[in-house]
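Since the structure comes first, as structure tokens, the remarks are kept for the end.
One protein chain omitted, others in place.
Up next is chain A:
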């Protein structure tokens, strides 16, 4: 009846299977840190990131990749969080994210991350909206619907701070961003923090008043294209190609020409609105289409102040990791070489290297 040979073979097969599966799980993220020619970039739908999709669709990515003899695969994610998780897990070499999420997801996850392009900052794209209220102080005591731990949450913390309130004065209800517009129209929702395009749609509803927006904290919610630092160090051409793609695309999209209007209309359509709707979002976005301005922005001392606010917020929410002893746990390097926090654990780096090259026309 019993066949010991079979049994042993069976066990061995299982063991081999287990090892193989383990290796697959692990290797998913470790084809990196050496010179290579194939790169993967992830982006998701947001006013300031639409140029990446447009560049991929219109041959601009191909053109710059060819120039440096590399291949760049650009993937659009419908889910922003998933795109960052994929980058953190090592599946992508670069991703679009905000300065805050860059610190709390890849950097706090131990992935050394460099901001190659500072694409824009939110200047009104994120807003606090109240029902039956005219001033921010009316928010006290209300439940506030927002995406917890997102830039909306940060905006709320900054807004409350500005009028001497704190998060203890409100209660937070985590709500998914695609459902914000519908949620605002239900009776039990009276305060909401969200971003465009939802924010402008909600603010236009009857009874809704925008009481605070990101234009009141300019330069604090920054949209970046970040890349894995090791990959960049080993392949500086990848950074050059990203910079080339960005500035060629943004120069086209801000141009007051029929081509520029066509590009804006295409980006608007891709983001689910139209040319006019997209231009309204761009008006609330401080887009860095000129590399020199982006270089000046990352070199200004305000960036250190902003990142200090951000890391304080993240630490306060436990997002720098459960074992982080203080907001200093994850080091942030600024272009000047100054480091905020732990110099031995620098995981988020701001640099003007590639933007400066673009400004100098050295790409």
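Brief remarks follow.
The rule we apply is simple: a residue touches a chain if its C-beta (ideal position, glycine included) is under 8 Å from a C-beta of that chain, and two chains touch if they have at least 3 such contacts; residues count from 1.
Here is the rule we use: contacts and distances are computed from a predicted model.
Taking the options "ABC transporter permease subunit", "Xanthine dehydrogenase family protein molybdopterin-binding subunit", "Paraquat-inducible protein B" or "Protein SCO1/2" in turn, only "ABC transporter permease subunit" matches the UniProt protein name of the chain that is not displayed.
Contact with the omitted chain, checked across A:59, A:141, A:182 or A:272, is made by A:182.
Listed residues A:66, A:132 or A:148: the one in touch with the omitted chain is A:148. Among A:45, A:94, A:111 or A:298, only A:111 touches the chain left out of the display. Contact residues of chain A toward the unshown chain are 1-3, 7, 10-11, 14-15, 17-19, 21-27, 29-30, 81, 85, 88-89, 104-105, 108-111, 145, 148-150, 171-176, 179, 182-183, 185-189, 317-319, 321-323, 347.
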